[in-house]
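A single protein chain has been omitted; all remaining protein chains appear in their positions.
Order of writing sets the labels: A, B and C. Residues in every chain begin at 1.
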Amino acid sequence: MPLEVNEKTARTHRIDWAGIFVNLLLPLAGILMALLIGAIMLIILKVNPLTAYAELVKGAFGSASGITQTLVKATPLLLVGLGICIAFRASVINIGGEGQIIAGAIAATWWPLTFRTWPGWILLPTTLIVGFAAGAAWGFIPGILKARLKVNEILSTVMMNAIAIQTMNLLIRSVLMDPAGVTAGTYLAQSERLPEQVWLVRLVPQTLLHAGSLIAVVLAVLVYIFLWRTTLGYRIRAVGFNPEAARFSGINVPFNQALALTLAGGFSGIAGAIEVLGVQHRLLEGITGGYGFSGIVAALFGGLHPLGTIPASILFGALLVGGDSMQRAVQVPNSLISAILGLVVLFVVGSALWTRRWTAKRQIAAMKKGEGQL
Amino acid sequence: AAPTAAPTQAKAFRIAVVMPSATTDMAFSQSMWNALVTIQKEMGGEAALEIKYSENMFNVPDAATAIRDYASQGFDVVIAHGSQYGSSVQEIAKDFPKTTFAWGTDVNTFGMPNVYAYTAAAEEGGYVNGVLAAKLTKSKTIGVTGPVEVGDAKTYIDGFVQGVAAVDPTIKVSKTWTGSFSDVALMTEAAKTHIAAGADILTGSSQSVVGSIGAAKDAGNVLWFGTQQDQASLAPNLVVASQVYDWTGMLREIIASNKAGTLGGKTYTLHLSNDGLKIAYNSGYALPADVKAVGDKAIADIISGAVKVEP
Amino acid sequence: MTSDITANAAIKIQRMEMCDITKTFPGVLANDCVCFDINQGEVHALLGENGAGKSTLMRQLYGLYKPDGGEIKINGRVVSFNSPADAIAAGIGMIHQHFMLVPTLTVAENVALGLKSTREPLKDLDRVSKRIDQLSKLYGLKVDPSNYIWQLSVGEQQRVEIIKALYRGASLIILDEPTAVLTPQEVDDLFNTFKQMAKDGHALVFISHKLNEVLAISQRVTVLRDGRVIGTRNTNEVNKNELVKMMVGREVRPLAPQPLKSGPVCLEIQGMKAMGDRGTEALRGIDLQIHSSEIVGLAGVSGNGQRELAECLAGVRRVTAGTILIDGMDTTSMGVKDRVDAGLAYIPEERMRDGAIREFSVEENIFLHDHASPGFTHGIFLDFARMKDFAVSLVQSFSVKTPSLDTPIKNLSGGNIQKLIMARELSRKPKLLLAAQPTRGVDIGATEYIHQRLLQQRAEGTAILLISEDLDEIIELSDRIAVLYEGRIMGIVERNQATQEQIGLMMAGISMSEAMQH
Partner (left out) sequence: MSELLQVSVIVGILTSAIRLATPYLYAAIGETFAQSSGVLNLGVDGIMLVSAYASFFVVLHTGNLWLGLLAAIIVGLLMGLLMSFISVTLKAEQGISGIGLYMFGLGLSSLLFKTTIGTVKTVTGFQPVKIPLLGDIPFLGKIFFNQSLLVYGAFLLVPIAWWVLEKTTWGLKIKSVGQNPAAADSLGVSVDRVRYVSVCLGAILAGIAGASLSISLLNLFQDNLTAGQGFIAVALVYFGGWRPVGVLWGAMLFSIVNAFQLWVQVLGVKIPSDVAIMLPYLLTIAALAITTNRGRQPAALNKPFERGES
């Protein structure tokens, strides 16, 4: 039987334009549905929805500052999303992004303030590593509790979020509190500003777009390589799909689940560190920006694929930025945007059914055509 | 709703405000919002003063975008109403030298001619409230419910404790913190715990104290002292007095200077002495005249400098 | 529902006809104008290779799928089912190929599920239990209604499935491979039940890959191939070879393994004990030796420790006492990986659960053990080029039917998945192979292929432990046969030294010396 495997498999690796089209089109339809309902709400609020949505698009993509702002938002979403890709691929549900971001942010504040005399070329990378390590530690705790004591990770990560917030409160009103605030008698809930050599460089002047976005994209590629090209990633995916089969082939299931949670925590930790180093330049209340949750949405929109998460977080970031801009332009309450975003999430996941059915049909059809050839 | 272009001769003065919480928070953001609305009425409505706002901007990059956007839209004054917005103001103000930026609460104008900083000496009203509370307590136990021990939640409460101690150092003031600015349920339970422990007067700070006020109201005979906003409407019989942040004086001055060509460079601190802080006695509560006299004396002493309250 | 049968479930199905049933799945014609009929009191067997369309046909009768074309008539009236509820109301019951039981509930609860209780909204389990007892007496289906499903052996679970159908008053019962997981004794008992049911006027559709069973129980047999009916015959007018030819389209020769001189001891188990999932001791001291170039068949009724034995050897279950030596090396406390390195290969019983990852591609499944072995990695990175070459050669040499190496294996048929697992395990040239139920539910063609491969492996010097509940298979392939009963080995006999009956007695717990006197 002469084999044309290489040619055949090569063919399946070719870019699947129809697939990409459907995978984009249906979510877009979902977004449109949500915007349609949002339009009704806008009309009730006596706002012309067309003006409002024009502002939304203009705000997100219509200007250099809008685009950079979208990318600034997308950065932590992508970083948290990368961790979520790893965790969900191992079939552990990590709701602890918020706490892990805080852990990373705390560490990334404390470290440069402690070693403020170090030059930037050493201080910045070490700060990122420390941020990663702190987030990883925050993910490791639920990880080890799951591996060793079978504590459900949804419960522990939810609880760890609250614990992280209180830890931050404690530090920010004591050892990390800005001495200037104490002197001035304002006692603001923020740390001292970080030394400038540790700030991430701005990619576009007069905007907030910082080098963290590039770091995030590089990390996305690395996570892709990690999950699909390395033995560790292979094991994590095997554990996620079928823990029993993984166990039977000698893969340590609890270890890999704990590892996945730890890595997920690490990526959220980097997200926190990069928010501190690139945007805020200090630790303050509300540092997470809710990215611990919206990062989950970004990752799932991206099909739990690190590279898919890149456009997904940009899309989600654009909705957030455009939403704010729309709020400024037509002066509707900010909460309307949150409500519409919620609907976007609901309808986009809802649309996945058709995408899935369509893909399955094509797969089977392709399979039947090819059956027996190999 | 969007303001319709007024066919008046004079162009409207334009102010934009960016706030970390909602305009309805009964606390910090609402105090600024109410002041702006008051000023707008004074000046003659939307035709004379256009106000735009961005609320719930707890995320700093979002706020920064909003601040920059308002500045580039040509607003005369952009108010960054959150201490976390400092770095953003510092950066953006450089790029818009013709725009006035006001930010608070902080005291730092970064040495820029177009930046105002503002803050409130919350400890002063705290002190007055403390003096009044010490006079009114029968159980000699007072409960304080706060979110996190930072910012004006801290300075107000520190002032309050000093006020109580000035009257009677044996009075017990116990404090609870809930660790959250928004957890109303826990704040309520904290207040109920104080009541169960014998407190007959409560005070506290942050938007979640609406829960504490509710607890006082449920108990029926527990008095409340407010801060940031006049909170009498929430318990008309039980709120004795509230320290009110009144930003209108500052706003008037900023607007007038702006029209006259001065764009910033100054720090405002709300004090009792400059009418930025006011003690709003609740008319629904029959405050004995002698107690009120002690309160008024404390106010006068602070204004005159005879009493110094440490933040 | 168009007929009045729902209104009166008591009406017996005297005759059921399926005419010109057509069902397409995306890209495949699963049933192509299939006609099938059955009468009251009849056992009608349905035969065909994996993927021939048997389950699909019956799922339409049970309301799980809607036919694209054709009609179903019951007692001459056209009916149409939108869901299993309609089919159940019409008097149809189905025992599924994969058990449909809720493990965390009791037998009675599983039976009562979906039925109206006499005490709505409360459950009436006492009444249900009583009726279960009646039914089990009537048909010889021994089961305790208050037991939880997870406590039951596979055979008992099968009985619960049948009770579920009978309880609902089904007069036509579809049995989709009901014997695939049963022991000969259990099959005999089950057949008695079926005969009793047929005598009572039930109509039974019987699907199996085992021709002996079909010949033993059915009155008529219909053969499907590629979704089409090849023919319907009276069972007493056909023989095995004819049926095989109808199914496969060619003759299948029986194997005749040549005796081989076995080599040195490869596996040595001494006094091995282990606990089972239910917390009782499942293995109570196993002593067994297997030589190179030898197949030892492990016979036994399911639930007597086969699974635990295999898992202990594979390294996924803790051994509480005793030792396991592979080639003289003590592997008792080694992990899976080290054992694999020591030369062990394992084909697990639950292949979809334990042996393969449905969502992984053919290629990824091939490297489940070996993804980290130096031959396929550069440091921590996988070496795709070499993996691909190797995967191609394996898929080719084991004739696994797959459209590409990137196809997720959930899209492969059961037989092909099993071949793939075999290919993976044998590719490492193991010293010792554990094959647990390697041909369960696999069609004749694939079974033949797998058997050939096992013998070839034996010829290459591998020691093989063949665990099977198919006694024919064990007798056909093994050099020696060990019988497992309640966690102990009752005895080990050379091939041809014991009859099927004698082995069956040992499986029932009769000691070897007694059994051999029969």
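In this text, contacts are C-beta pairs under 8 Å (C-beta built on N, C-alpha and C of every residue); 3 or more make two chains touch, one makes a residue touch a chain.
Note that the coordinates shown come from a computational prediction; the quantities given were computed from them, not determined experimentally.
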item	value
Visible chains that the absent chain touches, using the contact criterion stated earlier	A, B, C
Candidates B:Gly211, B:Gly295 or B:Pro311 - the one touching the absent chain	B:Gly211
Contact residue for the chain not shown (choose from B:Ala235, B:Leu277 or B:Ala298)	B:Ala235
Contact partner of the left-out chain, one of A:Ser63, A:Thr126, A:Thr167 or A:Asn252	A:Thr167
Contacting the left-out chain in the complete assembly, out of C:Tyr65, C:Phe376, C:Phe398 or C:Tyr485	C:Tyr65
Sites on chain A contacted by the missing partner chain, in the whole complex	41, 45, 93, 95, 145, 149-152, 154-156, 158-160, 162-163, 166-167, 169-170, 173-174, 293, 296-297, 300, 333, 335-346, 349-353
Contact set of chain B toward the excluded chain (per top definition)	21-26, 30, 143, 148-149, 174-180, 182-186, 188-190, 192-194, 196-197, 207-208, 210-211, 213-214, 217-218, 233-235
Interface residues of chain C (partner: the chain not displayed)	59, 62, 64-65, 83-89, 94, 96, 98-105, 109-110, 112-117, 120-123, 164
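As a working rule, only the chains that are shown with their structure count from here on.
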item	value
Inter-centroid spacing, chain C versus chain A (mean Cα positions, whole Å)	45
Chain A partner contacts - residues on chain B that touch it in the complex	1-2, 20, 22, 52-62, 64-66, 68-70, 83-84, 87, 95, 105-108, 119, 121, 123, 148-152, 154-155, 179-181, 310-311
Partner chain B, residues of chain A touching it in the complex	45-47, 65, 69, 72-73, 165-166, 169, 172-173, 177, 180, 184-190, 193, 206, 208, 279-282, 284-286, 289-290, 320-321, 324-325, 327-331, 333-335
Touching residues (chain side chain A, partner chain C) in the complex	1, 3, 5-6, 8-9, 12-13, 225, 229-232, 234-235, 237-238, 241-242, 244-250, 360-361, 363-374
